[in-house]
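With one protein chain held back, the other chains of the complex are shown just where they sit.
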Amino acid sequence: MAQIVSLSEAVEATVQDGASVALEGFTHLIPFAAGHEVLRQGRRELELIRMTPDILYDQMIGVGAARKLVFSYGGNPGVGSLHRFRDAVEHGWPRPIEVEEHSHAGMANRYVAGASRLPFMVMRGYQGTDLATRTNVRTVICPFTGEQLAAVPALNPEVAIVHAQEADRDGNVQLWGIPGVQKEAVLAAQRSVVTVERIVDQLELRPGGVVIPGWVIDYVAPAPGGSLPSYALGITERDNDFYREWDRISRDREHFQAWMSEQGLLG
Amino acid sequence: MAQIVSLSEAVEATVQDGASVALEGFTHLIPFAAGHEVLRQGRRELELIRMTPDILYDQMIGVGAARKLVFSYGGNPGVGSLHRFRDAVEHGWPRPIEVEEHSHAGMANRYVAGASRLPFMVMRGYQGTDLATRTNVRTVICPFTGEQLAAVPALNPEVAIVHAQEADRDGNVQLWGIPGVQKEAVLAAQRSVVTVERIVDQLELRPGGVVIPGWVIDYVAPAPGGSLPSYALGITERDNDFYREWDRISRDREHFQAWMSEQGLLG
Amino acid sequence: MSVDYTNGELQTVVAARSLAGKRSCFIGVGRPSTAALLARMVHNPRLVLVYESGTIGAKPHRVPLSIGDGELAQSADLVVSVPEMFNYWIGPGRVQVAFLGAAQIDPHANLNSTVIGDYAHPRTRLPGAGGAPEIATGCAEVVVIAPHSKRTFVQRLDFKTTRGERTTLVITDLGVLEPRDGVLTLTTVHPGVSVDEVRENTGFELAVSESLKVSEPPSTEELNALRELVSR
Partner (left out) sequence: MSVDYTNGELQTVVAARSLAGKRSCFIGVGRPSTAALLARMVHNPRLVLVYESGTIGAKPHRVPLSIGDGELAQSADLVVSVPEMFNYWIGPGRVQVAFLGAAQIDPHANLNSTVIGDYAHPRTRLPGAGGAPEIATGCAEVVVIAPHSKRTFVQRLDFKTTRGERTTLVITDLGVLEPRDGVLTLTTVHPGVSVDEVRENTGFELAVSESLKVSEPPSTEELNALRELVSR
């Protein structure tokens, strides 16, 4: 049963140095507040997992918190590069980072396998591309048709952190809008934290609402505005200007460090 | 793009003698009106596919419309046996019927494979049971862990027929309440029919609403009350008395035939 | 205080008691449903009820006739598709206890719900597997609820539908059996039931616990709640 605690308690209870951590949210409901709390607590050597690294992981990589990145698309959507991610991969600054990359379909199915507690999932993909030789994918033969398919290994992060619009006092969570892989991430992880815009007396099921019952969540933490500059549909608006602004902030190492320091995110 | 037509036109255009037909609806939204129309049109030699055969398939089997039944649970839920199904299997009356049975998990994953257009799906199951030796299931070895898992073959019926609460004039469908495997059945089938309680100008997304866009459906046909004695949540009520009454009607061959004849369902 | 009750009522009450302190329970229709609803009324108001129709956290007021009754969907915390139910919830073992029934049960708690007689030419065609095989290997604890008769408790199943390894309790109208070294063993009899009576109604050689207990009769609270529930 989910405990409702403060964000700092939730992060302290779940994220240790060296942990594999998935902060998910596919272009929506990105758990910025939780990621920033991980940085404030000074966590290092993390294996960061996320389909779409986005600004949050650029920040976490830029301060050197990550040992490894598991992902499928590392760009600033609609803007361009993630400069801190590039700097880490291209120049090892502030530290070298190991990358394990997949396609979106591969990552999504890795989460499906994880949520199902199956060791792998079957899909069509990877074959005939250089990805197949560079990442953790194998093949499996269909025992009915003989077709060779891709097998992707289950992803079971030690910690999954997602953001949602609301939870009730028992820790039952509801999110709506683009649902991404958040449910799968929570169900695949060994421990989970959901940050929410608000705690309500009773969840009222919404159109498109995805409910995650409190008894499969470890911690629920209120974090109003906790997905900004991403957004929580119906509550906050995506700060597109900041996404553009990040390109300027992050391009230069010193400028980036000054900005992160100002925000108290250097850990 | 779905054509909106009458029920008889939809059935005539899709269900031929000998076809494999899945009429789905997991204890809710069972497409009785469509199944009865199949009988009125006199279709025979059908391969009937359905997780939970229920009264509708008891009727279709009882008049001899089915050559084969693919299923996972053939009972009258909460009441007892499906007597016509039993009579067909036990005594070959009115004709012998071939059965291919699975577990619910197996059937559900066969539909998932079908909807994904993959040749099979992986799951844990069947091993150590007699089902494994009696049905169409094979094994696959996880290329990462070496674990042996069950592989179930894709189910791609020639026709899927489901019932939903409403459609708009473009044939976009919405159903809510227990969603079963209806979406998977429609996406897995070669041709699909959705019968609906009503046609509305505009779908208004509901809590728990499952939308199937008209462009993956072939025919939408109005059939108000079309899932009775099953039900359409929010519109009709399950006729539990009839489910109990069916036990009496179906127990005896002649009584059954008289009842079906009265209903004009002897084809 | 003594209260009159049937052994069927006691069977339901004993099944309900087994859910005290449990987090979640997977149930089908009939007596298992009644027992689980009774558990929520008397022993465990926070028990999460899961039906294979996809309703998780259902809170029905009446005992449902089918696992797809509208009230289950309307009162549930969430309603999921059947593939999601088996792949994300049952398979990974998120549901703690499962209540199952069966037409036949063997000394190792394996179950038959497929056929009586030969598979190709069955004497009685039963409904089939349904969700049972994966529920019985997915849930941590399986409780079988069955009538106690020689027809049900057999040395050898006509068809092995469902594996018995996870079965922790078999609750009948005569008593309770539990696995001891993998063999179902009578550990409890209902008040007024003799071991001989159980033996006569068991189709395999009955193992009996050395510390055989007698079930606590239904309390007034349990019986009143049960009867009120059934009358709804």
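Labels A, B and C are assigned to the chains in the order they are written; within every chain, residues are numbered from 1.
Just so it is clear, a residue touches a chain if its C-beta (ideal position, glycine included) is under 8 Å from a C-beta of that chain, and two chains touch if they have at least 3 such contacts.
Quantities reported herein were computed from a predicted structural model and do not represent experimental measurements.
Taking the full assembly into account, the omitted chain touches A, B. When the missing chain is restored to the complex, the residue among A:I178, A:V200 or A:L266 that touches it is A:I178.
Touching the chain that is not shown, out of A:T14, A:Q59, A:S72 or A:N156: A:S72 (per the contact rule at the top). Seen across the whole complex, the unshown chain contacts chain B at 1, 112, 115-118, 172, 183-184, 187, 203, 211-213, 215-216.
Listed for chain A, the residues touching the missing chain in the whole complex are 26-28, 51-52, 71-75, 77-79, 81-82, 85-86, 89-90, 101-105, 108-109, 111-112, 123-126, 128-131, 134, 177-181, 183-184, 208, 230-231, 233, 237-238, 240, 243.
Simple rule for what comes next: only the chains that are shown with their structure count from here on.
A separation of 28 Å divides the Cα centre of chain B from that of chain C. Chain A has residues 118 in contact with two or more other chains. Across the assembly, chain C contributes 87, 91 as residues in contact with two or more other chains.
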